[in-house]
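A single protein chain has been omitted from the complex, and every remaining protein chain is retained in its original position.
For reference, chains read A and B in written order, and residue numbers begin at 1 within each chain.
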Amino acid sequence: MVLHSLYLVAIVVEAMTAALAAGRRDMDWFGVCVLGCVTALGGGTTRDVLLGNHPLSWVAHPSYLLITAGAALATVFAARYMHHLRRVFLFLDAVGLVVFTVIGCNIALGLGVPLLIVIVAGMITGCVGGVLRDVLCNDVPLLFRSELYASVSVVTGGLYVGGLALALPHDLVMACALGIGLSLRLLAIRFGWNMPTFHYTRDLH
Amino acid sequence: MVLHSLYLVAIVVEAMTAALAAGRRDMDWFGVCVLGCVTALGGGTTRDVLLGNHPLSWVAHPSYLLITAGAALATVFAARYMHHLRRVFLFLDAVGLVVFTVIGCNIALGLGVPLLIVIVAGMITGCVGGVLRDVLCNDVPLLFRSELYASVSVVTGGLYVGGLALALPHDLVMACALGIGLSLRLLAIRFGWNMPTFHYTRDLH
Partner (left out) sequence: MVLHSLYLVAIVVEAMTAALAAGRRDMDWFGVCVLGCVTALGGGTTRDVLLGNHPLSWVAHPSYLLITAGAALATVFAARYMHHLRRVFLFLDAVGLVVFTVIGCNIALGLGVPLLIVIVAGMITGCVGGVLRDVLCNDVPLLFRSELYASVSVVTGGLYVGGLALALPHDLVMACALGIGLSLRLLAIRFGWNMPTFHYTRDLH
């Protein structure tokens, strides 16, 4: 199935970008692998823990751990060549965001939760991995300040859930949600679109 | 029910103070909403995940997400006027702490866990939201250094659980626990009461 192939591409890409973040913090090879796994699989894990959906995907399919740890470790050796591929990586990272989102929505739909929670589950799947990566690297999560990243996830999930609620054909809805979400993210990167930020300097206490 | 109304006030207040913390980190509007939801609902979520109590409150009642996200977003526009209300906010934050604690104890009692765990569940409900806010803002959690915050939660939970264990009337016990806990917190703020701190400078390794 196309979605599953895209999922495998997405976890590999997420693990590789996490490995670069680990390299910026001088982590050892083991830390690189752990950060790769946590970043690639942490979003889906958080979703399933919050929804009480056991077993987790990587518990049922341990190969996901090997794939992401392997991709992270390969990055240690391939990093010097990856800079030339940065456009490819930005593109694949955007693909991963929308694919994770649709997969997360799909799983939440299967659990019969309210539609708003389905969209939230998609967003958690798409975004939480990067938040965990940033917390473990001791950064303020980039998610909260980056080009429409989380917003793209919400739009993608909203289109997907809305289309299905209108009883439109599943494959058409999925293709539209993925395509529109991906375009929005790529346009946001290209033109530097950002959500407005909130500046506040006084102390409440 | 009074407790439920106080709960709604408490999650709104928690979301608004979290929004101000987000503003100090220049987060975008989306990050403001996420931080508001995580801070207001994160304590109860952590309690339910640890106790295996599904579905989570915001999964069963998605309106809680809308209320907290809306309160956080409204803070972006209302922040300039909130400084004049800082005493009101400190008061409502203290109300939130004891209300969250009693609600957490109540839910844990319903699950039949040991009484010590009931008190711990109340403390997790009252305090973990603020810890998550501080971790996501890349601060050392304020909880570990602030005026009797967590201690107030333990005292409130202890009075509540102890009173019920003595078979005193529920409403009386609840009112006493809320009142004494709230008074203790307000006195601690007013007079700068703090737990003693532990200073240690040598490296064990």
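Keep this in mind: a residue touches a chain if its C-beta (ideal position, glycine included) is under 8 Å from a C-beta of that chain, and two chains touch if they have at least 3 such contacts.
The shown structure was predicted, so the numbers you read here are calculated from the model rather than taken from an experiment.
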{"item": "Sole residue of B:8, B:74 or B:113 that reaches the chain not shown, by the stated touch rule", "value": "B:113"}
{"item": "Missing-partner contacts on chain A, residue numbers", "value": "17, 19-20, 22-32, 34-35, 45, 49, 52, 54-56, 58-59, 62, 65-66, 76, 79, 82-83, 86, 89-90, 135-138"}
{"item": "Contact footprint on chain B, counting only the chain that is left out", "value": "49-52, 113-114, 116-117, 120, 131, 135, 138-141, 143-145, 150-151, 194-202, 204-205"}
